[in-house]
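My structure is below; once you've seen it, I'll send some questions.
Let's look at subunit A:
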Amino acid sequence: MSDTILKVRNIETYYGPIMAIRGISLDVRDGQIATVLGANGAGKTTILKTISGIMDPQKGVVEFDGREIQKRDPDWVMRQGISHVPEGREVFPFLSVNDNLLMGAYTRSDRDAIAKDIELVHSYFPILKERADQPAGQLSGGEQQMLSISRALMARPKVMLLDEPSLGLSPRLVKEIFTIIKRLNVEQGMTMLLVEQNANIALHTADFGYVLEVGRIVMEDTTENLLQKEDIREFYLGIQDHGVRGKRRWKKRKTWR
Partner candidate 1 sequence: MSLFKAENLAINFGGVKAVDGVNFEIEKGECFTIIGPNGAGKTTIFNLISRIYDSTDGTMTFDGQDITKVPPHAIASLGIARTFQNIELFEHATVLQNLLVGRHCHSRTGLFSELAFLPSVRRAEVAHREKVEEVIDFLDLQHYRESLISNLPYGVRKVVELGRALCTEPKLILLDEPSSGLNVEETQDMSFWIDDIKKDLGITVLMVEHDMKLVSEVSDHVLVLNYGRMLAHGSPQDVQNDPEVVKAYLGE
Partner candidate 2 sequence: DQGIYDDKIVLGSHQPLSGPVALWGVPVTNGMRMAVDEANEKGGVNGRMIELIVEDSAYQQNKAAQAGDKLLKKDKVFALVGALGTPTNMVTMPRALKMGVMNIFPVTAANEMYEPYHKLKFGGFTPYSDQMQAAVKYFVENKGIKKIGVLYQDDDFGKNVLHGCENQAKDMGLPEVIKTNFKRGSKDFSSQIAQLKSEGVELVCLGTIIGETIGSMATAKKIGYDPIFVVSSAGYVPENISLAKGLTEGLYGTSQTPIPYYDEATPEVKAWMDDYKKRFGDDAVLQSIAGYDAMNVFIMALEKAGPDLTAEKAAEAIESIKDYQSIFGGAPYSFSAEDHLGPDARNSARLSQVVGDRWKLIGPISY
């Protein structure tokens, strides 16, 4: 098995007095896609933010390539090779779409390669080419999401942290995005940590999965195994056993709590 490139050990992160994650450890192996599943407010975003230095953990260690990176400035972390597609389309609203993409490649200096990558991104999302000179703030929600993903690609990172990349995208684009993700992973060996509400597609794309509940990891396994588990099938994939009533109004308790 390949080496662990990103190692999270026992981190605790607070929002003021609120403890959002409570001692979490996880590993992302080089060349693999790991995914974190969890309900709303479980703390998935917080994990990613802690890794990329947006938030400081109170305790614990984040190790990247054998080096501790917690509590550093996010730009420094990024320059080590971790690129983060944040939740909620953080574009630069008054810069043109093109300038947004260029900012994605801020840490790179090879002009030709950057130009090539822009073309590549345009081929993935032709609409970004059409809108190249429009301020990004005027794009539609889905277009901003495409921009946000493309921008992270422009950095050519070693590890990509993806926070709900499919948010607000059309079914066709969701499929395309995950094809691209998989392709980048396979062809360029890019490592990814993926957080996604669409558990079905996430589990089918990823190699290894963690299940998060109110700030704690309650289950971890390869995605093949996870896909077999009944709780996962029921609560994350929405596949119900036949025989039970088709639509239920009550919330069934999860077995692992």
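These made the cut because all candidates are chains of the complex that A comes from, given by their letters.
Just so we're on the same page, a contact is a pair of C-beta atoms (placed from the backbone, for glycine too) under 8 Å apart; a residue touches a chain by one contact, two chains touch by 3 or more; residues count from 1.
Quantities reported herein were computed from a predicted structural model and do not represent experimental measurements.
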Selected partner (touches subunit A in the complex), from 1 or 2: 1
List of subunit A residues in touch with candidate 1 within their complex: 15, 18, 39-41, 87-89, 127, 134, 138-143, 145-146, 164, 167-176, 197, 199, 235-238, 247, 249, 251
